[in-house]
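Here the complex is missing one protein chain, while the rest keep their positions.
Per-chain numbering from 1; labels A, B and C assigned in written order.
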Amino acid sequence: MLLFAIGVGLCLLSALVTLCFVSRNNPQVRKAALWLTIAAGLIFIFQSVRIALTDQSLNYTFTQIAPQLQFTFLIDRLAAFFILIVSIVTVTVAIYSLRYVEVSTSGTRRNLFIPLMNIFILSMLFFVASANSFAQLLCWELMSLSSFILVMYHYEKEETRKTGIFYFIMTQMSTIFLMLGFILMYNATGSFAIAASPFLTAGTNTLIFIFLFCGFGIKAGIIPFHKWLPYAHSSSPSNISALMSGVMIKVAIYGMVRYVIFVLDPQLWWGILILIAGTISALLGVIYALKEHDIKRLLAYHSIENIGIILIGLGLYIIFDSYGLSDLAFLSLAASLFHTLNHAIFKSLLFLTAGSVVEETGTRDIEKMGGLVKTMPFTAALFLIGALSISALPPFNGFVSELMIFQAFFSAFSIPNPYVVILLIICLSLFALTSALAAACFVKAFGIIFLAMPRSEKAQHAHEVPRAMLIGPGILAFLCIGLGVFSFQIFGWLGFKPPMPNLLWVFLTLIIFLIPTLIVMRKTTGGKIRRSGTWSCGLPAPDSQTEYTASGFSEPILTFFKPIYKTDKILIRNFWDKYDSTFKNGQAEIKVMKIFEERIYMPIANCVRYLSQKVSGAQNVDLDTFILYSFITVIILVLAVGWIL
Amino acid sequence: MMNPTSILLIKVLFVFILGTAALIIMQKSLASLFSLYSVQSLLMAVVSLVLFKETGSYVLLSLAILTVITKVVIIPYMLNKVRKDSGIHRDSEFRYLTPVSAILVGIALIFVSYSSFYRVFQLSQDNLFFLGAVIGVSLALLGMLVIISRKKIVTKAVGYLMMENGVLLFGLFIAELPFIIELFIIVDLVIFILLAAVLSMGIDSTEEDLTRKLNNLTKWFKQ
Amino acid sequence: MIFLAYIISGLLLLGIVAAIMKWRFKGEQTAVSRSNLLNFFTLGHAGIYLILTLLALIRLPLPVLAFNNYLFMDPLAIYEVLIAETIFLLAAVYGHGYIKNLLDRRVIKVESLELFYGSFNLLMVMVVFSFFSNNLALFWILLELTTILSAVLIVTLSARENVIAALKYVFIASTAMLFSVIGLIILFATTKQTSGSGTLNWTELMVMANSLPPSLFIFAFVFCFIGFASKSGIVPFHTWLPQAYAKAPSMVTAVFSAVLINSGIYGIIRLYAVAHHNGAWHTVSIILIVFGVLSIAIAAFSMLPRTNLKKLIGFSSIEHMGLILIGTGLGAPVALFWTLYHILSHSLIKALLFLSAGILKNQFESNYLQDMPAALKLQPLATWGVILGTLAVVGMPPFPMFFSKLFILVQLGAFSLPLLIIVLIFLLIVAGALAYLLIRAFTQPPADIVKPYRADWSMKLPIIVLFVGIIGIVVYLSTGLSGILNTITASLGF
Partner (left out) sequence: MTTSLLEYFFINTFFVLLVSPLFMGLIKKVKAHMQGRRGPPLLQMYYQLLKLFKKETVVSLNSSFVTLIAPYINIIFMLAASLCVPLVFIPTANFGFGNVILFLYLMVMAKIFMAFGGLDAGSSFGGMGSSREMTISAIFEPVVIIVVSALAFVLKTFNIHEMFAATLVGPSLTNAALVLTGVALFIILITETSRVPVDNPETHLELTMVHEAMILESSGPNLALMELSHAIKNTLLMAMLINILIPWGLAVTLTPISWLIGMLAFLFKGIVLAVIMGVFESVTAKSRLFGLRTFFILAFSLAFVTIMFELLV
């Protein structure tokens, strides 16, 4: 406990230090503060690993702030696991920020960045560690608040303004759902404690589940609540995107896991609901990602996809559990949690490296990048590792968790209900599609960003980023490989034996095969390579104009999924004469519709806007009308009281 | 228990009071409006005198005297002064309600207050007192109707005064408050009218004018 | 005795100041020195009141009754007075720089200074004594006087819009307040019927509460409610509020929003405490909750299209009054506890917001959101004041409203789940509107080079104090405030 307290203290100190010098532009202070954060993160890693390995939970009551409420903390294995996720990403992001903060913007605004980041991290930590829902709600709000301000970091950009309002409303919506769930729970059990209670009936449980699912779902970015995610991730600074995508949405997953498993009594249909939501999120997430050419939005859509995968694991857990298949249930849950960790790692890695790229090229449009592998080789290699992990390729970590989910799916036949099995098979095929599309998408992303020739002036003159911005992601890349290769052993240390291949052997085998191949190749070529122009059918030397573009790359897949991308045709024609015979000018445009935005979000927003205009119009009148309002109310009151009594 | 003549007298007075109210709703000339108000206030004073005669409560007597002094003399005088100062003599604009429909609504209001008060007070009060209370509340609502339907601030002020009369009437028949409270209410009323008068001039005058008038108010405050 | 001390000390101070004026300046004082002197008087006045109230809190055995039971001090009254005096004091400090600035910009005339400060001080006296009045009729009168004084304060800026705003305030509030008299008369008659001699003293009403006939009491309550609600800006009697807030000078708006608006609610709480011991309380609760929800709803929808910063914050006050009304109407001790806490936090946060908005107004000479380019660069303190204040108003932690809002909603959830959902939806719209405000106002790219307006230290100090206070009451909640709030709840008979 003491160590945790020290860690928290270090974070707070880091925040305070920068706040004290908030009006001075002193890089040394910022650096010192970030080092404090890194130290705190290391402490958290140490402690949470210890708890995860020894399975001794920590329990602590902090303070009683008012009659019914207090802060109590309980760090059990699950919490420790999520704390580990938070702190790993924290450490690497903080290392990355050592330089990124100095590079990305100027002015004293940077000073606010560090305290806010610390608060953001601490609120996530405390959310995970809280043993009562009141404290959780508080941390949840703090998390929303600090992340909102961080998203508004580049506040003068038009894009950020839009994002800000959108993000804020969505976070508030999620808070409201959580509040509903927590209030229901409090009123049913009489306490905020996060624990199963005999007072919770099946009906209440279901209501609470629905509220919490929506609340956490919004934060996690489940489709159809996902729309804030691409916006918020793309307009915030890259290290914050990494934190948000790597950790914040995981915190929502933690909430879901915690409540569904430990507090509420799950029913089969919850599992099915979660499974379907997960599958849809995964599939649509990746399909939208394919279409996206903004690197950070692309990554954000992949976050939606991966959240979907995590939810698939969770859904499978509930389904298997409700049939009493505890081994399979455990496998699914382990897969889901492991994927949570993996996604945190490789997604942070991708966001950080993408941030470096964006910083260097000054654009987020991948069509304007290209050829960066030559100017930024290390960043490219790191991004490649992230891309391979997220594409679930062996022996990287992403593969392990997806493998476990596949195995859980393959065991669906143990379920006695054939309808559920059919559902699982359908979800399985969609899941397979998802994972293959993700691979395609990352071939596109890596290929277009880093390979071939630069597509713009700025991409041509990019430089490798400073060392700190490589070390941070470097650690993550190392973890990507380590967690994949040693996955079998890691599960062993934790005391689990999931049925899965030992990737260490696979890895060793690969190396064994590599050695003779290398020898053969050395013998034959002597290591000499001749460089020559690319073959171009005899045409003049190809330039960046003739390269395959990102849109070209994803075009065939988009054609296959045409029904999902609804298009809008805009046709405007003007004529010189009134008989429409002499064409003057015109405009034709086909654009991809943002279905969720245009069919769900905007109608609701417009409805609210319309109502509010009516309401406020009724208040923009003169005194007579105001008195009339009072008059009518008085009459109604008099009548109501007279007649009701 | 009450003298039948007094009852008759009070009922007649009720009719007159309602009549003045109706006239106030319709009247366009400001001077007549103020006169009507003082007549109405006088009628109120008479009502309270009659009640004083019946119950012997000195509060009612002093109330009657107070009413005569402030509402029959001082306030109409002030209002007339404002009228002369501002040069506005007529308020011929009507909003939401024409005079005729205002009267119809007024009748509906009496019915409304009657019906809802009836259910509450049916067991606790005898007939005349109940009627008085209903007329009082209706008068208050009619006053509000004046505020709604008339444009000029001065007219609105008269509407407010009429409301106050209604409240007073209600008090007379339900339970008279301690005299000190009544006194304060009246003082409050006077200040209100003063302020409304100054402000109503402010609405129609230039900024310098307003400042000057405000300064007059300042002097008043200093004294 | 203590009540006399208030008046006497005030008069004494007035005498001293008048003497200084006569002796020092001999009638030819400059505008600035006059302003300073008047400000000093106000400051001292508020300070003395604050000290006296604190003394009363520490020394006197509560409740204290005086003047034939017309006046009294009980924990709730002292609580409200302490809030009020704190705000008045801070507003007075703020006024030191603010009024001088208004004079410079010729928004306020030198001749109006006495009127302004006079009304301001009188308003303070009226507000304090309205909280101290045991007699509901006296309370009514003082409340009515505060309306008139507020109107005078609005109108000292002598622009046409100000006159209109003041007129609206006076007419809407006063007409509604007249219905309160009807309610008081019914209440008086009811007590007369029950106990023989009528009374409007709250202490006595509490004693005989359970013997009052419920139907009559409900009638009385409804009529009283109309008036008190109009003073607190409860929909649909709120119509005066946005414009009055927008037009009044910022230091006055802060007082309106943080103090005056509480006085109506104070009356409602008092009456509700009586109702709580009466068979009428269920019906009364429903009335309060209905109006509370209505206020939140209308405020929520009205906030979205607003572009005037002060109006927007004004609507937020309406929303919070709705919430407080709901908290009161739920009738649970816990709900009341948090409602009282909500009142405190609302006052502090609103004061912070309006005082910050005042600086912004001085900088940009406009209250409109679209006229505030590069506010963060020009006025960092005021802008952060508005930002943090807005976030606090939304109910974000670590600000105090988070707690009170949550627990009022918890109680509402126990009362009715669908209602809770509806209220939460409205609160979401409110949150959206406030965030929209922040984003519209403070993310504008810098326009032409604007000279930063140098706000006087006296204008910045209250903002900092308020900010510390807002965080302070969260910390203090666990250490001492909860005890005080529990005492108040108990003293109200819950």
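Observations
The rule is simple: a contact is a pair of C-beta atoms (placed from the backbone, for glycine too) under 8 Å apart; a residue touches a chain by one contact, two chains touch by 3 or more.
Keep in mind that this is a model prediction, so the values were computed, not measured.
Note that the undisplayed chain, when the full complex is considered, contacts A.
Among the residues A:13, A:443 or A:611, only A:443 touches the chain that is left out of the figure.
When the full complex is taken into account, the listed residue touching the unshown chain is A:451, out of A:112, A:451 or A:595.
When you scan A:425, A:494 or A:595 for touch with the missing chain, the hit is A:425. Screening A:393, A:471, A:618 or A:639 for touch with the missing chain picks out A:393. Considering the complete assembly, subunit A touches the hidden chain via residues 371, 373-374, 377, 380, 384, 388, 391-394, 399, 402-403, 406-407, 409-410, 413, 418, 421-422, 425, 428-433, 435-437, 439-440, 443-444, 446-448, 450-453, 488, 500-502, 505-506, 509-510, 513-514, 517-518, 520-521, 524-525, 528-536, 542, 544, 546-548, 552-557, 559-560.
Throughout what follows, only the chains that are shown with their structure count from here on.
One simple way to say how far apart two chains are is to compare their mean CA positions; for subunit A and subunit C this gives 43 Å.
Residues of subunit A in contact with two or more other chains: 623, 627, 630, 634, 638, 641, 645. Multi-chain contact residues of subunit C (touching two or more other chains) are listed as 164, 167, 171, 175, 179, 215, 219. In the complex of the two chains, the subunit C residues touching subunit B come out as 109, 111-112, 114-115, 118-119, 135, 137-138, 141, 144-145, 148, 151-152, 155-156, 158-160, 163-164, 166-167, 170-171, 174-175, 178-179, 181-182, 184-186, 188-189, 192-193, 198, 200, 213, 215-216, 219.
Against subunit C, in their complex, subunit A makes its touches with residues 63-69, 134, 137-138, 141-142, 144-145, 148, 152, 155-156, 160-161, 164-165, 168-169, 172-173, 176, 179-180, 183-184, 186-187, 608-609, 611-616, 619, 623, 626-627, 629-630, 632-634, 637-638, 641, 644-645.
Subunit B makes touch with subunit A in their complex at residues 95-96, 109, 112-113, 115-120, 137, 141, 144-145, 147-149, 151, 156.
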